[in-house]
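Got a structure here, written out as structure tokens. Questions coming.
Note that this is a trimmed complex: some chains were dropped, and none of the rest were shifted.
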Amino acid sequence: MESRETGLCGRLKLKKYVRSYAMILALASIWIIFQAVTQGTFLSIRNISNLFRQMSVVGVLAIGMTVCLIAGNFDLSVGSVTGFLGAVAAWSISGLSQSPMAAVLLAVVIGCLIGCWNGFWIAYAGVPAFIATLGSSLIFKGGLYIVTQGTTIPVRDPFFLTLGQKYLPPALGYLLAGGTLIAFVFFDVRHQSSLSRVLGEQVSYFKRFGRYAGYLLVGAAFVVVMNSYEGIPIAVFVLLGLSGALTFVLAKTRFGRKVYAVGGNPRAARMSGINNAAVCMTTFIIMGGLAGMAGVLQTARLAAATPGAAMGMELDAVASSVIGGVSLAGGSGKVINSVIGALVMASLTNGMSLLNVNSDVQYIVKGLILIVAVWFDVRMRRAQNG
Amino acid sequence: MSAEVILKLCGIKKEFSGVRVLHGIDLAVRSGEIHALVGENGAGKSTLMKILSGVYPAGEYGGEFFLKGAKARFHGIKAAQRAGIEIIAQELELVLQMRVYENVFLGSGQKLPESEMIDRTMKVFRRLGIPLDPLAPVGGLGVGQRQMVAIAKALVKEADVLIFDEPTAALSEAESQKLFFILRELREKGITILYISHRLGEVLALSDTITVLRDGRLVETRLADRFDEGGLIACMIGRELCGRFPPALCEPGEEVLSVRGMSAQDSAGRRLVDGVSLSVRAGEIVGIAGLMGAGRTELVRCIFGAQPGRISGEIMLCGRPAAVSSPREAIRSGIGLVSEDRKLEGLVGMLDVMQNITMAGLGPLSLHGVMLDGEARRQAGYYVEKLGIRCTGLYQRVEGLSGGNQQKVCIAKFLLPKPRVLILDEPTRGVDVGAKYEIYELLRRLALEGVAVLIVSSDLPEVLGLSDRILVMKDGRITGELSRQEATQERVMYYATMEGN
Amino acid sequence: AQNEAPGTNEPSGAAVQQEQEEQEALPEEEGITVGVAQCTTQEERWRNDANALQKKADELGLSLQMVDAANDTATQATQIENLVSSGVDVILVSPTDSDAITPALAQAKAAGIPVVVWGRQANTADQDFFIINDFVETGKKMAQTALEACSAGNVVLIGGDKSSTVPTEMTEGMMSVLQPRLDDGSMKLVFEQYITNWMPDGAMSAMENALTQLGNGVDLVLCHNDGMAGGAIQALEGQGLAGTVPVVGMDAEIAALQRIVEGKQYSTVIFDHEGTADICLRAAQALAKGEPLDSLAVKKTAIEGAEIPTGEIPTIMITNENIMEVCVDSGIHTKEEIYLNA
């Protein structure tokens, strides 16, 4: 009996993988199609590097949005706030002659404070997230125009610009990837063995090492490709680091558990002694801090803060999460899937722009592919769940 | 009793993600009978009924069934309804934002003016003998009242076959009796009734035929008078059950919980709880009995800090005053409440068994905020085993559990933080006899370990059998207190229906 | 999309074929592909540029790879990176933002691809030729023209979306002309509003509100483009004032030209698209072939320590006086189009 059940559990897990693979499959199809129609430019090493750099800002917002969405909320203000904080960072360097570190810190700290503001209205004052964050979006749009005075704030600090424009030295890239993999395998082995201790069954070594091999392959391919261009872009590295950290927070911490509970059934969470308001507040603070980071990356990438920076990016962030299967109803979702979602969005934009078609046609094709890709994903999942 | 067969099931099979839960059920239901279905939690009763009523459409199950001789292939609930099969599901599906009468006539396919719908709703409730305002929003009703709405919903439709999946789990004796009266009336009219319940007494009294399911297989179909309760239990769980309630052994210890002058008002200023005082001692199990709407649920929610509105009164824990203004504080000071509504307030359906069980005790299961996964799994596994929660593993979503097993998960959730006071509102709602006994035993053992246990239950035999002391409520007040020795059904009912003060 | 011939390195079958045909016809230009990164083609002014570029490219036998950023700075950076990836020979860019464009152009530089900038300045030395359309200057011209129609009274300014720097620059130019009159009190800037997304509807509401607030006491309306001018004129129409209050716009949209001959709008600005395209592409061609640019440059502009050869985008103010010669005689529009309603 026991063994049958654990076997099933294995199968269920497998299905979960297939679920995230569905969108990866869709992504792969998109890539292959673009590769064909761009006659090889799309998957050129250089363009892959571009692609990842291009997705990094939205990616950082998307992983923050994932946390908000899992807790059953969302944040419409991140576009404005990212623009605002990017401008704040630029202004603290160019206007206040602060050090780049101080600028980054300032953006992130103010971001957290803005998160507090949003969280306060939503969690404690009971204003619907839609209105609270729409209001904030207006407020910080105004703030952005005030900080920039309607013009661009250029940033020349080379160290600051490194964040958006430079690459990790190849050797460091290999080192980091190797280190991450080893750490991961170490913890996974420990985790699995404690699992089998409880469930009284050995998890198949074959399957497990297959999985490790898979990760190794993807990781190695990524680093090799990046390194054969110029190295892992620092912005991409930041995104991956933050994604890793958030994945850990959501999966392995007490707070993470609470986020899923609050989003899944707020009443049940409250009745289990969870402080829903505090959890909700914290998710917005995380989102705010990440918006600060995104603003910094955006400013560093463009070497300037502009009055229109990051406008409308909140929709891209939510879209990335939803493409990655995060439910708007709360309670479910994974950071890594949102990153994949952001990659899908970036691929569409990048691929369409490589193609020499009218921008109106581009909009139409992009809209269609978006719908079809998600539909494919949904269908796969349904077929899996019978 | 040799009426024609209205429903004939041939080799019905069903699996969920590769796990077979029905292994080929053959069954014949005769027209105009009350046919009961019993079996342990997770035996497959609800699943079978969902197949008959089109919830699982044709193609999602194996085997076939015939309605009035014709092969039935429903592609949805609507199709089943058209064919004359109506189900009142175990997990109540009502639209909380809508009013009672709107729910009653939802999807009825009848084009009626509003006043007519209200009128008919009132008539149904009059028949059921409960005063329920047809215009009240369903969200404000207790579980028992919601159950009545669901029943009314089925009654206003003209069905040939009515399926009731544990309709009385949240009803007290008096309300159940009214329902039985109506069911018998329907039987007279030639309507066939399929009836699922874990209250074996009422099954034996009500039904014509009883079918027993075990582990997705049909073990017995017999006329009801060929069964007695012991035999039925043996047939269900495959062994005899010695004694339905564990004996009370202990001498109560110190007073653990003491409530003074607890009152609660709703937004309209109505007193739901009216100056209640009570105390529970370590090692004691105190039961609260009463009819539907007596305010029992509100009382325990007050103690747990979960009742909205104006609350007054004081709570003492182990002789010290405790400020309990939220469930969080309650849990911190050692109070646990297993809510009567597991779906709304108990479970996070999309999370797995482990996450649900550990939800109220995350603190001790983590170090510097990081979850101690091994420990969490160990503890959750312990309770899964101890309560006999039937699941495919700790990582199964609780949505996929049978009703009774979901209830056990809710109980496990509040056992894990090791409370000093454990309150259970309808603790065995939907739990099978075998498991009920295990829960009773568990509660008794907890009491022995010094926990103060307070239970609210509409199942009178349960209150009588389990409690060391019984409080009876009516209109928000405690109208009587009975010791284990004095308590009888009649006395409890006397206090529960007592007029005035 | 019928008015735009598909780009010649379009990978679709027909386009490829077309490209081959062209290459046969013009063997000497084989291989020159110009990557065109436009800030937007959603506004008539820029779409006209796109059309003119395509036409000119066909004449010169160049391949164009056109992308447009829909006025989004980040998108544009992306697109330029992509153009560099796809290995064009020259990049022609109208920056959405003067500073934000610099890293992308540095990449082009690093890849050895020459850059021609047109429409707005790019604040970087990483460019080879610059064709300017100075919005401060344009603003000045618009205000000067407006003063011909009205030199005293209440002025309403309806500006564009501040998410780009254009409105700020145009206002700066306009104010520099109006300032003396504002100082001596003969003119008063009574209303100044910037409209989200340059939406004509927003401009109309703002104008309605201005008229309400001022009891119709408005003497001159300065709008940052023709779409918004159209909205403002609708609001004036609602008060029966259309035609009595001069309204100034920019872009020379056909609807605006029609209003000018009807007397409802006072002036607009046309960007000489053909001229622009001619300078841009000849500069691009020269750069690709490594030829000198002297004949195209009218001056040099000092940007970030480099002296960039600079050409000029001709802008012409259009009023009822010169509309025939500028728009009809040059063949941009027919008389019937413009006089449709007059």
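As written, the chains take the letters A, B and C, and residue 1 is the first residue of each chain.
By our rule, a contact is a pair of C-beta atoms (placed from the backbone, for glycine too) under 8 Å apart; a residue touches a chain by one contact, two chains touch by 3 or more.
Computed from a prediction, not measured in an experiment: that's the story for all the values here.
Novice: Using the labels on the shown chains, what is the complete copy formula?
Specialist: Full-assembly copy numbers, per this file: A x2, B x1, C x1.
Operating definition for what follows: only the chains that are shown with their structure count from here on.
Novice: Based on CA centres, what chain would you say lies at the far end from subunit A?
Specialist: B
Novice: Taking the mean of each chain's Cα atoms, which chain ends up nearest the overall Cα mean?
Specialist: Chain nearest the centroid of all protein C-alpha atoms: A.
Novice: On a C-alpha centroid basis, what's the spacing between subunit A and subunit C, in Å?
Specialist: Each chain's C-alpha centroid was found; their separation is 37 Å.
Novice: Indicate the whole-number Å distance between the mean C-alpha point of subunit B and the mean C-alpha point of subunit C.
Specialist: Between these chains, centre-to-centre, one finds 71 Å.
Novice: Can you list every residue of subunit B that touches 2 or more other chains, as numbers and ranges?
Specialist: Nothing qualifies.
Novice: Which stretch or stretches of subunit C touch subunit A in the complex?
Specialist: For this pair, the touching residues of subunit C are 1, 4, 6-7, 9-11, 15, 41-42, 64-68, 70-75, 77-79, 81-82, 84-87, 96-103, 123, 161-165, 167-169.
Novice: Show which residues of subunit A lie in contact with subunit B when the two form their complex.
Specialist: 5-6, 8-9, 11-13, 15, 191, 194-195, 197-199, 252-258, 260-261, 264-265, 267-275, 331-332, 385-386
Novice: Contact residues on subunit A for subunit C in the complex?
Specialist: Subunit A residues touching subunit C: 37-39, 41, 44, 46-47, 50, 53-54, 57, 145, 149-154, 161, 164-165, 298, 301-304, 306-311, 349-350, 353-361.
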